[in-house]
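For this view, one protein chain was removed and the others were kept in their places.
Chain IDs A, B, C, D, E, F and G follow the sequence of writing; residue 1 opens each chain.
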Amino acid sequence: MKLAKNQKLLFIGDSVTDCDRAKPEGEGLFQALGTGYVSIVDAFLQSTYPELGIRVVNKGISGNNVIDLKNRWQEDVLDQAPDWLVIMIGINDVWRQFDTPFIPDRHVYIDEYEKIYRELVEHTKSEVKQLVLMTPFYIESNSNDPMRYKMDEYGEVVKRIAKEHDTLFVDTQKAFNTVLEKIYPAAIAWDRVHPNHTGHTVLAKAFLNTIDFNWRKQ
Amino acid sequence: MKLAKNQKLLFIGDSVTDCDRAKPEGEGLFQALGTGYVSIVDAFLQSTYPELGIRVVNKGISGNNVIDLKNRWQEDVLDQAPDWLVIMIGINDVWRQFDTPFIPDRHVYIDEYEKIYRELVEHTKSEVKQLVLMTPFYIESNSNDPMRYKMDEYGEVVKRIAKEHDTLFVDTQKAFNTVLEKIYPAAIAWDRVHPNHTGHTVLAKAFLNTIDFNWRKQ
Amino acid sequence: MKLAKNQKLLFIGDSVTDCDRAKPEGEGLFQALGTGYVSIVDAFLQSTYPELGIRVVNKGISGNNVIDLKNRWQEDVLDQAPDWLVIMIGINDVWRQFDTPFIPDRHVYIDEYEKIYRELVEHTKSEVKQLVLMTPFYIESNSNDPMRYKMDEYGEVVKRIAKEHDTLFVDTQKAFNTVLEKIYPAAIAWDRVHPNHTGHTVLAKAFLNTIDFNWRKQ
Amino acid sequence: MKLAKNQKLLFIGDSVTDCDRAKPEGEGLFQALGTGYVSIVDAFLQSTYPELGIRVVNKGISGNNVIDLKNRWQEDVLDQAPDWLVIMIGINDVWRQFDTPFIPDRHVYIDEYEKIYRELVEHTKSEVKQLVLMTPFYIESNSNDPMRYKMDEYGEVVKRIAKEHDTLFVDTQKAFNTVLEKIYPAAIAWDRVHPNHTGHTVLAKAFLNTIDFNWRKQ
Amino acid sequence: MKLAKNQKLLFIGDSVTDCDRAKPEGEGLFQALGTGYVSIVDAFLQSTYPELGIRVVNKGISGNNVIDLKNRWQEDVLDQAPDWLVIMIGINDVWRQFDTPFIPDRHVYIDEYEKIYRELVEHTKSEVKQLVLMTPFYIESNSNDPMRYKMDEYGEVVKRIAKEHDTLFVDTQKAFNTVLEKIYPAAIAWDRVHPNHTGHTVLAKAFLNTIDFNWRKQ
Amino acid sequence: MKLAKNQKLLFIGDSVTDCDRAKPEGEGLFQALGTGYVSIVDAFLQSTYPELGIRVVNKGISGNNVIDLKNRWQEDVLDQAPDWLVIMIGINDVWRQFDTPFIPDRHVYIDEYEKIYRELVEHTKSEVKQLVLMTPFYIESNSNDPMRYKMDEYGEVVKRIAKEHDTLFVDTQKAFNTVLEKIYPAAIAWDRVHPNHTGHTVLAKAFLNTIDFNWRKQ
Amino acid sequence: MKLAKNQKLLFIGDSVTDCDRAKPEGEGLFQALGTGYVSIVDAFLQSTYPELGIRVVNKGISGNNVIDLKNRWQEDVLDQAPDWLVIMIGINDVWRQFDTPFIPDRHVYIDEYEKIYRELVEHTKSEVKQLVLMTPFYIESNSNDPMRYKMDEYGEVVKRIAKEHDTLFVDTQKAFNTVLEKIYPAAIAWDRVHPNHTGHTVLAKAFLNTIDFNWRKQ
Partner (left out) sequence: MKLAKNQKLLFIGDSVTDCDRAKPEGEGLFQALGTGYVSIVDAFLQSTYPELGIRVVNKGISGNNVIDLKNRWQEDVLDQAPDWLVIMIGINDVWRQFDTPFIPDRHVYIDEYEKIYRELVEHTKSEVKQLVLMTPFYIESNSNDPMRYKMDEYGEVVKRIAKEHDTLFVDTQKAFNTVLEKIYPAAIAWDRVHPNHTGHTVLAKAFLNTIDFNWRKQ
């Protein structure tokens, strides 16, 4: 288990991270962490390692792309001084190119995405003890589907940056693919983006496995 | 893993099971299973064993005691024809003796509790493939606290019946006790009864471990 | 233009037809026809052929499959005595097989679908002046996608019945396919089922073209 | 068809244009364009010419008169840099003279109307590729009705300015008059101003015909 | 002043009478009489003749036509045993012929209107001390307008029946016409049917003048 | 009738004047004048003298006392430039001395009341064509009741100032007293302050009689 | 202290008793007893004599008069089998004679009041251990006020019946009178009927003093 006593673990991202968390501060009791994978991660950490006292913070905001993250990076990441930082961003950067193709100012193309993402990582790496980069994903099993295809390209960007900076890395698309071999996307997310509880559990498991969480610990 | 392909797994109980599930039918998409341990169990089953197609049904109703269960047993359990039946009941049977001591018609004392509980199990055993009895619990670490003490007695009843009929058995109180060694009850449930996400995860883990769920299966 | 003076034109179907229509009677002013293709059809009929006084009635109900239609056929179709009857049903019959595969009682497999659909048509044909059968559809461009593939099979059933009974026929899937060559499904329907205004216009145009609506008439 | 690939088409006006559009930005998915003629125009453009990727923007605000338009012209028109600009204003300028005759500060008399309208057109003409002026209207068939009579005078102003500047021109009153020969005003608008779906379709058709929209294109 | 001590004065009609009155019993404090002319009549009676103790009851129901009145006549009129009965009905009987011309089952044509109206009067005359018949009206000054023209014909029916049975009679159309010589209809009712406070005052004054109300009494 | 063509008539006061009027501007259609005596006055003026085009404005604010009026006098009275100004204030100045006797900062004693009231009148008299001072009132028939007694003293202040400046004067208490001889206060106002429709009609009649309104004019 | 261990104490009455209690059963946690004097009595009993375990039940219903009580006596009193029964009724019986004098069917005159009240007491006396009759009241200090005068007469009826049957008796009017010597009625109840917290405390104190409650007991 990679997390150590009293560490602060901050998640930043879009609606998949947000999930109706408390605002402005996404921590505390009463669903302050929202109803998605962040809350599942927290619940497993608290119930299995109560002695560690991990402090989980959710800073996801619905609709965000990588530019939005950059704009609030100082306040929502650096000022929070987390020990661990987990980033999952990119779904909206891609999605807007497909659902509102005629509004280009809402698109974030891959070069800009990569550039900003890398800057954020470079800027932050020395400020935190551990970085975890999670790919964006699309809950579609056909890898030739145009939006899935493009999302995979954005996922490759994340993988590349994770490698360059030797951070922890979670391939969320791969985690969903394993499940999609057995079950149709609509059983996990009607819009192929916002997962139901099953889908958020896929994300939480992928994250927890990456940090060597011990599932059988009493 | 004890569950087999296409089995129907039905949970019956009180508010801890209910958790705002869909009514009258507690199954399907869109939080139909509520926000408690039943939904966590379902999400882990679907995400880890999608090929099994387990059908999870939630028939918890807030405020129920064992008499309420008996009154709706035909419709909500037998008519549903589940393969597996999971029962967790007793918290309200005890709690009313402590929070409204002056209203005895809302109390269910231990003899009546045991008698009705045993009848339900006897009546149902041959109708299902597997029975799982979960103890009621009280999220209080002091075992001499009067309500905790009484809840333990009710838990003993459940244990005894489980043994008599050789059913699966989940000691939820024991699962909470392990966590309470490290953390104060208020961090799991302000009223020591309705768990937050961490507490529901304790319940889900205890259940899943009992059925030999494989946490590391991809 | 096939519709004649003072005829009553009744649409029956599921949520794509319903679109928040007035209940129980789906006709009259103030969005009584809902916000979908039925309302668009009505608005073009009233604005272009006000002299005909066509009476449009919407009897769609969200979530319905062909069995639900059968159960309310007497009251919602025959008792209404329409001159024209338009049927579009089948999406939920298929969808439930994919989004909740573990709840078989909500699935309507193709043999039962065809049998009931044919009975409804046979039972009704002599009661109305004109029947219009519209295929169910799935707003997905990959014809090998499992749900799209199955929806096409259900569409074939509708086409076959239309041919047998020489009714008017609207191939809604084909109408969507033309658009999907140029635009990604998410621009028309996030869940590939419930169209936005653009998607409902595709349906309305396909229907109106089938009845020889004159678009340039003043 | 006069619109070209990737052009931005902006509508500005009053409640007939607004129709509960998203604010402050009137574009995007989920009824962002409101429920009136702007949304119908958009739906026909997207469903018939998806390859053009026309970007439709709605900047109508309920209750506006020509002075209100002038006050927000920089922000809501010029700063938006549309390729096409469509203006429909004047109903409130006239209506207030009839429904609250005793509050003169809410009236805009015809000289001021003409002066401001012409300034807006002159100021904007060189900034856009195409201007479309739509007359205000009153859904009343009696042309001697005092309010209809005055509204026609305001419509003449719009026609004159359109001619002077050689813009596209939509005579909405004439479009309604054709329908009103066959049907009573109350069937289109209870208050003779806010059209139902039929009335908005009259407006959308008049606009689309003016830009040579091809109704039969697949 | 024609009303005598302790008499019960019951109004029956449609939405113009209803005006959000209390249901089922339209009498008592707290706007139980609604916000229309019935409440104005009551307020002038109570404030000017408090010594009479007139009991005013409102039995209007929105959307009603003469057939609806007939269906509830026993319960809402005869069982109430009023001393005075005031009837104003017919607007919806006419309006539906104009706003939804294509739904004939909602129309009440003039012969049926006259027949039912006369039956109600004949049936009731001996049961009450005084009958007051108020014409339906349409707040439109052009007497050649088709709906105004037809409403006048229905008004003539009421006048004829009043004469036949020698009841009190209120020509509401005439009362509005006097005002409409000076002011445009939209200042009284946007839809020319549901009056604002000014329009309801026209009705109340016409009624009170008919019963010889003394306006200057202290 | 003292009001002349196109005059602006402004009412200022407390909750009895306010009655849920539109804010910030208390004029126009749709109950902008509230539901109290101001609206009744307006409705009688518009329905009886539509040719005068009187512009009625309501600037009452619930809870106000004479100090609150002073604080908003410039904006809500002088900047509005009314031809007529009607003032009714003082109920809260007195009431707070009786319902919350222990909070003296909310009381306005009679000397301060008189001083401020007189200043307002002096300051405004030359700015308007006509001033109307209405006494505050208390709907209690026992003139020895302590609150009624004090309210009468405040009413005397208003009477004195009206006399000094030769303004129009409405003795509202006297108008209520006439009615209270025949009917108990609770039939007009449960709290003896906020009148029901009957009580507001008493106020409206008293005002209209003061300005020589002709009740029998057609 | 007259109450003994485990006794059930039931209050029946009108809105002063009801105070938004839980329905249908007025007992238990979470403001089930409402916000009035019943809840205050319960709170003092539980906090001062927790060892007695008194069970307090509230069966007040807003708007009730003595006839309404009679109609629900079997279900709401006798079937509940209380040890103590407390009755406070009569305010609405009197009030309706004053606030809606023109609706006699809502009045309960004193003879009928006395007759029904006495029957209820006779019918119930042997069924309970103790009866407490509380007078109705009117928070008005002037004993010549017509409604206060009449309320006192109804209070005399209650006193007489209490004496006849030797029940406990609470003179609530007298309790209020003591306070009203020092403070104006509006400080306790704006409408002189529904007390604020101070007024309900007057009632609770009068009741508790009657049963010899020991205020200084720890």
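Convention: contacts are C-beta pairs under 8 Å (C-beta built on N, C-alpha and C of every residue); 3 or more make two chains touch, one makes a residue touch a chain.
Values in this document were obtained by computation on a predicted structure and should not be read as measured data.
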**Complete:** Contact partners of the omitted chain among those displayed are A, B, F, G
**Message:** Just to verify: which one of B:A22, B:I110 or B:I183 makes contact with the chain not shown?
**Reply:** B:I183
**Message:** From the list B:L52, B:M147 or B:L168, pick the residue that touches the absent chain.
**Reply:** B:M147
**Fill in**
Where chain G meets the left-out chain, the residues are 29-31, 33, 35, 39-40, 42-44, 46-48, 50-51, 178-179, 182-183, 187, 190, 196-202, 205, 209, 215-216, 218
**Prompt:** For chain A, which residues touch the unseen chain?
**Reply:** 6, 27-29, 53-55
**Item:** Absent-chain interface as seen on chain B, which is shown
**Value:** 95, 98-101, 142, 144-147, 183-184, 186-187, 190-191, 193
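Here is the rule we go by: only the chains that are shown with their structure count from here on.
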**Prompt:** Expressed in ° and rounded to a multiple of 5, what is the rotation angle of the C-alpha superposition of chain C on chain F?
**Reply:** 180
**Chain pair showing more contacts of the two, E-F and F-G** = E-F
**Fill in**
Between the Cα centroids of chain D and chain F the separation in whole angstrom comes to 45
**Request:** Spell out, as numbers or ranges, the residues of chain C touching 2 or more other chains.
**Result:** 29, 99-101, 183, 187, 190
**Request:** Could you tell me which shape the graph of touching chains takes: line, ring, star, complete or other?
**Result:** other
**Message:** By the document's touch rule, what are all the touching chain pairs in this structure?
**Reply:** A-B, A-C, A-D, B-C, B-G, C-D, C-E, D-E, D-F, E-F, E-G, F-G
